[in-house]
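Below is a slice of the complex: some chains, not all, each in place.
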Amino acid sequence: MVTPKWTKRSLLGIQHLTGDEISYLLDISGEYRKAKTNGNFPSGCLEGKTIVNLFLEPSTRTRVAFELAAKGLQADVITIAEKSSSLTKGESLRDTARNIQALGADGIILRHSSPGAAQFLDNIVDVPVINAGDGAHEHPSQALLDLFTLREKLGSLKGKKVTILGDILFSRVARSNIWGLLKMGAKVTLAGPSTLVPKKMEELGLTVTYNLKKAVSNTDAIMLLRIQHERQTQTHFPSLTEYSKMFGLREGDSQPDSRTIILHPGPINRGVEIDSTLADSPQSVILDQVTNGVSVRMAILDACCSSTY
Amino acid sequence: MVTPKWTKRSLLGIQHLTGDEISYLLDISGEYRKAKTNGNFPSGCLEGKTIVNLFLEPSTRTRVAFELAAKGLQADVITIAEKSSSLTKGESLRDTARNIQALGADGIILRHSSPGAAQFLDNIVDVPVINAGDGAHEHPSQALLDLFTLREKLGSLKGKKVTILGDILFSRVARSNIWGLLKMGAKVTLAGPSTLVPKKMEELGLTVTYNLKKAVSNTDAIMLLRIQHERQTQTHFPSLTEYSKMFGLREGDSQPDSRTIILHPGPINRGVEIDSTLADSPQSVILDQVTNGVSVRMAILDACCSSTY
């Protein structure tokens, strides 16, 4: 490669990436995806390296995907998933991070309930930090796997119409995807209850609608979001039943065109955000997202942790 | 091998295996057992494969044995042991299973509190499913290690007398062993409090007795069962002391012949199912069972997960 497209040590979010950097990560992801399909062993680019999975907020799905990705690259993986471990008890995140670096970590994957935690960590340690979700701020690996899946199914994202539907206000997935989609040239519509869509989003070049039918018609892809009970400090809609009735994707009235693909970061609340028939229909690429997620995280770890930085 | 004896993708129970299939698994187990004794490295038949330990019911013993077996065959092992992980929270077992397959699992080892859970999973995914205990239904790997240990100590099981003693009604270990012993040609006696022995078992060709002395005399092996508090919804006997007095194996009156071997799936309740002197006597093969359990699980994983199916 004449002009390397990735020079960052850490992946903290999508907001500060360029379109070229995103494309670079998606290209590498594609190579790992193809190797997996062909049954080829992936590269051992992290052999002899130690990756620490520091999950200070509950998670299984993302943690396992990162663990699989790191092990696939031959790294040793240490998972610290306790909410209040003796490593962190009475200890600031700063001290925890410095200790993990002192133990010899070659990279830290962090999930934390506070927005900005990954950036904070990156200022403290000298090793790569991968943001695996920081509060309602960013979740870049999820956005990259979403972009990868969209590109795989739709081709170039330039000019493609993508609707993000649901609890946008509290969603780091939405936030990261909005940055990513705009940078890749997609046309983004945000839809959901007015209480769950942030204000003034049109200024970013986005379309906003509170009308489900309008949101799901004439679009290339619909990205559903999970209702995030845990990040809501007050009730923003009457009930799950009410939400489902107003904004759930269902066969019939609110059914998207058959050419429109449907994404969801999981786990699905069947019958709330989407009914089962649609979730399991050929339009749904939800399980493709899961499969792609491992390849995308291999690409992230490869880009950030395998190089000398 | 001219006629391969194993063509199944999954191991869901003992009930639907043939005697030949059981013998095949025990033979492979023997090869792994011998390799371990001789300090030989086991085969790397799962190298590059990912085995997921999905333990949705608490367990350490079986989980660790399967983890050791899979790692011994060079697999990457991911353990999902949380009772309510974000993978499973608000998600059906069906969605969890499909997600684990989408993540790239090459085999799933499942422990679940519901009878039939392993069969259910096997209908959903395309990869091998190993039943590591499903409610009070089956626990095939435990039965296979019991059969292996019996065969190791007694030779061919044909015509051998085996007494299963204890809480049979709630025991998946008993259920799997009954099928296995009958298929291997052993003569099986069930013994325990009348409240804990299922009715109409004689129809299967079994002998039933509620008399401890009769149960333990003139038999080649006694398989003790653990009192399963957690699977009893009502009290089936007055107290542990009472149980121990009536059905505990003790030196003296209820002592088996010195030639009779004693098995127990562990963990032992010393002084309840068996007194300490007998548990630690040369008749006891309880620790042999533990050691054999790793080899038997290597054989199971080898048979189900290393082949192209």
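Just so it is clear, A and B label the chains in written order, and each chain counts residues from 1 on its own.
In the analysis below, a contact is a pair of C-beta atoms (placed from the backbone, for glycine too) under 8 Å apart; a residue touches a chain by one contact, two chains touch by 3 or more.
Small disclaimer: the values here were computed from a predicted structure and weren't measured.
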Oligomeric copy total, full assembly; chains in place: 2: 3
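Here is the rule we use: only the chains that are shown with their structure count from here on.
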Distance between the centres, which are taken as Cα means, of chain B and chain A, whole angstrom: 41
Chain A-touching residues of chain B, taken from the complex the two chains share: 48, 50, 76, 78, 80, 82, 85-92, 95, 98-99, 102-104
Of chain A, residues touching chain B in the complex: 36, 41, 58-61, 64-65, 67-68, 71-72, 266-270, 287-288, 290-291, 293-294
